[in-house]
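One protein chain omitted, others in place.
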Amino acid sequence: MAELTRSEVAHVAKLARLTLSDEELDLFTVQLGKILIHAQDMSALDLSELLPTAHPFGLVNVLRADEVRPSLDRDVVLAEAPDAHEGRFAVPRILGEAP
Amino acid sequence: MTLANGWEMVIGLEVHTELLTKSKLFCACENHFGSEPNTNTCPVCLGLPGSLPVLNEVAVDMAMRIGIALHCTIAPSTFHRKNYFYPDQSKDYQISQYDLPINSGGYLDLPDGTRISIERAHMEEDTGKSTHVGGSGRLAGASSSLVDYNRCGVPLVEIVSGPDIRSALQARAYAAELRGILIATGASDGRLEEGSMRFDANVSVRKANEAFGTRCEIKNLNSLRSLQRAIDYEALRQIEVLEAGGSIRQETRHWDENLGETSTLRVKEDADDYRYFREPDLVDLAPSDAWQVAVREALPPMPAARRTGLLAHIPEPTGPERDAVDVVVDLDLDDYALGAIAGGIAPALAIARASNEVAAGIENRANLSVDAFTATLTMEQSGALSATQAKTVLGDILESGGSPEEKAAQRGYEQLSLDSLATTVATFIEQNPDEWNRYREGDEKLAQFFIGLVMKATKGQANGKAVIAELQRRR
Partner (left out) sequence: MTTALSIARDVNAGERSASSVLAASLAIVAARNEELNVFLHVDYEGATAMAAAVDERVAQGLNAGPLAGVPIAIKDNMCQTGIPTTCSSRILDGWRPPYNATVIDRLIAAGAVPVGKTNLDEFAMGSSTETSAFGPTRNPLDPTRVPGGSSGGSAAAVAAGMTPLSLGSDTGGSIRQPAALCGVVGMKPTYGLVSRYGLIAFASSLDQIGPFAATVTDSALLLEVIAGHDPRDTTSLPEPSPVLVAHVNDGVAGKRIGLVRELVEGADEDVVNAVNSAAEALRAAGATIVELSIPELRLGLSAYYLIAPAEASSNLARYDGVRFGLRVNGDDVTAMMEATRTAGFGAEVKRRIMLGTYALSAGYFDAYYGQALKVRTLMIDAFRRAYDHVDLLLGATTPSVAFAFGAKSHDPMAMYLSDVFTIPTNLAGEAAISVPFATGEAGLPIGVQILGPGRSEAQLFAAARVLEIADGRP
């Protein structure tokens, strides 16, 4: 596996909505690089025969009945909002449409 | 529209439909359009820390109905997280099905017989809705936005067609047929104006039989007309670019209904990295065979079968008759047409009255029972009401309920009921055996003799044509 680069770290920070200072970028590049090098003990293994485990137990079809229960009181919900207007959560302007 | 210089459109549609469940996909908040903002919210659909999703059983049932209606294979499936930051997505990820959708590999036959493949029909959650403050109230130029999470977590099924559609008109036909199917399954109300169904169109052009060109995706088309216009515009735009020696850039485009144009929204780039991974808060979904069979058996006939069924009653349907059948099926008026046909009404008349008069008053259809519809047409067919009178009576019943006899009386159309006409005719036949025998032997003049007697006895209320019909029935 190729070594982690500073520009990859910068790209990941953008994806994660984090601003990193130059020093943080340098530090994270080193620290994350170390962790990924440690992870190479896994990449050396041939695990092509194994299925991935996403859940510890294989439960299936855990469903709920289609029943309506009372929602939260809107005043309680909006009291926690950093900003709200007219019963809605207010945010600064949105620059682009949802993907 | 035929395209110049041998160009051909290649279109695939992604259709999102909201499901008609009572509660949302992963929480017990009401799934309801038009509530006061943020009144249908809870820790789960607001994405509050610590909350967990639990899958709605009826949403799964409805997704399977859609899959079966589209001839898909239902398979064990999983949920993934599609990660992207956006304020109307409360958790900043969408729970959606990814590599293992519940439904895949189906098809939809258009009324003209063209088969469009369905790649998949998977479950996912809807987002909230933002409104924009300042500027013109649109996203561009707004100074801030307000977010309502009532729609966040409403169940959706996303139906992805293969790139099999070859014209904007065909895309429209596909969307209309799909809408009819969704309504028939009971999974969707198909209300485009409320956003219950939304279309994304992937459009590219190529010279016939060449490889597919680069496609652009037009997002969020919310009417059949926009869908058709946007595709036509976009295909012509692409052809113009290509004929001028340019190339198409893969991008997402926005349709402006007023300008009649598409414009660039986002260029596809590697920022589109959704980091899909299995949703660890949900377990696998594997509907049992018994559940699948139950869904399949409970599914009512789909529009295509219903059209075929209605047309089968008309030996050689004309163009207008075919159109009338389409209207009956589109508006779900089959019960009227079929009920009347079963009650002895001529199929063409039953279908015509359903597709015109009932369709015109469809918002009041609850006022008109199938029996009242059949009774009105029986009166028309027997001659007790003229065609114009029958149409008026149907309109009146749709308006305010009631029976055809009552409505006809109010309109002053009162004539003998068919029963009493038959009784009266029978009485005069009995009293005048000689005249009756002569009439039976072919003396048509004697019809007037009986009409005269009936008219006199009913003080002119009887319909002459109806008397002749009754005489002929008994002849």
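Note that the chains are named A and B in the order they appear, and that numbering of residues resets to 1 at the start of each chain.
Please note the rule applied: a contact is a pair of C-beta atoms (placed from the backbone, for glycine too) under 8 Å apart; a residue touches a chain by one contact, two chains touch by 3 or more.
Note that the structure is a prediction, hence the values are computed from the model and not measured.
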item	value
Given B:Glu36, B:Asp92 or B:Asp323, the one touching the chain that is not displayed	B:Asp92
Footprint left on chain B by the chain that the document does not show	43, 46-55, 81, 83, 85, 87, 90-93, 145, 147, 270, 273, 275-277, 280-283
Contacts of chain A with the absent chain, listed as residue ranges	1, 4, 8-9, 12-13, 15-20, 24, 28, 31-32, 34-36, 38-39, 41-43, 45, 47, 50-57, 59, 62, 64, 72, 76-77, 80-83, 89, 91-95
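Rule of thumb we're sticking to: only the chains that are shown with their structure count from here on.
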item	value
Chain A and chain B: spacing of chain centres that average the CA atoms, whole Å	39
Of all residues in chain B, those that touch chain A in their complex	21-23, 28-30, 36-43, 46, 54-60, 76, 84-89, 127, 130-134, 139, 142-149, 219-220, 252, 254, 265-266, 271-275, 277-278, 280, 282-288
Residues of chain A that touch chain B when the two form their complex	14-15, 17, 54-55, 58-69, 71-72, 74, 77-78, 85-94, 96-99
